[in-house]
Structure formats: C-alpha cells, structure tokens
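All protein chains but one are shown in place.
The block that comes next holds chain A.
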Amino acid sequence: MHEMSIALAVIGQVEEAAGRAGDITAVREVRLQVGELAGVVPEALSFCFELACAGTVLEGAELVTDFVPGRARCAPCAHEWAVGMPPLLSCPRCDGGSTDLLSGRELQIVAVRWEDGRTPAPTREPIPEER
C-alpha cells in the first residue's frame, strides 16, 4: 500500500504552496483528480491523508477525490471507448495497432481551499442615501 506515500506527497505540495502564498492559517479542502488507471485507492488515500495531516496546516482538511474514468481512442479507426477495469487498451472494433489513452492516468492536485490571514473588507451598512 503506497497510499501513505501519496498522501505525504500531497501534503508536502500543499504545504509548499501554502508557504509560498504566505499567510495561510488553515487548509480546509484539497481536491484531487484520481484516474481509473492511476493505481491509487481513494478510500485508502483518504484514510492515510487524515492521519498524515495531523500537526500540519492541513489538520482537519477534507480530501475530495474526483474520479476520472479511463477512455481510449483508436488512432486508425477513431473509435472511442471506456477502457474499464481491467482496462482494454486495444481497439475492440478494428484491433488496430495504435491506441491513444485520453484519460484515466490522472493523479493530480486540482485545487485547495484555505484560510488566509487577510480579513475581508468589512461590509458596512449602506447609508440611507444609498438605499
């Protein structure tokens, strides 16, 4: 199970990004794209993520994984198909020699939601003339 290593890599990169951004006080959510063929089990990753976040700026952050189905296209006949699991990576229609994998290998941090120290400009009550 290498999900702990993956979780640590995610945390390390978010910590670095937070460090560069400056005044990040807490990370609330990390959104990941996990492809069908990425070789990563989202449930195991969530479990490891929660443990490994303890004591970091990500403590308590939610890991949201967007599943990306594997899709392939046959170069000769242009047929497109869902590869499935186990994946079928040769064209089911023409058995053609060249397949392009369109999606399914994603393992990427898409976005983070975090708190920074900046206070939003106070929304003042409109004065009567503005109403």
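Please note the rule applied: contacts are C-beta pairs under 8 Å (C-beta built on N, C-alpha and C of every residue); 3 or more make two chains touch, one makes a residue touch a chain; residues count from 1.
Just so we're on the same page, contacts and distances are computed from a predicted model.
Engineer: What is the missing chain called in its UniProt entry, if the choices are "Cell shape-determining protein MreC", "CobW/HypB/UreG nucleotide-binding domain-containing protein", "Xanthine dehydrogenase family protein subunit M" or "Putative ABC transport system permease protein"?
Structural biologist: Of "Cell shape-determining protein MreC", "CobW/HypB/UreG nucleotide-binding domain-containing protein", "Xanthine dehydrogenase family protein subunit M" or "Putative ABC transport system permease protein", the absent chain's UniProt record names it "CobW/HypB/UreG nucleotide-binding domain-containing protein".
Engineer: Based on the whole complex, identify which of A:E59, A:E80 or A:E115 touches the chain you can't see.
Structural biologist: Touching the chain that is not displayed is residue A:E115.
Engineer: Tell me which stretches of chain A touch the chain missing from the display.
Structural biologist: Interface with the chain not displayed, on the chain A side: 1-2, 5-6, 9-10, 12-14, 17, 20-22, 28, 32, 37-40, 72, 85-90, 97, 99-116, 118-120.
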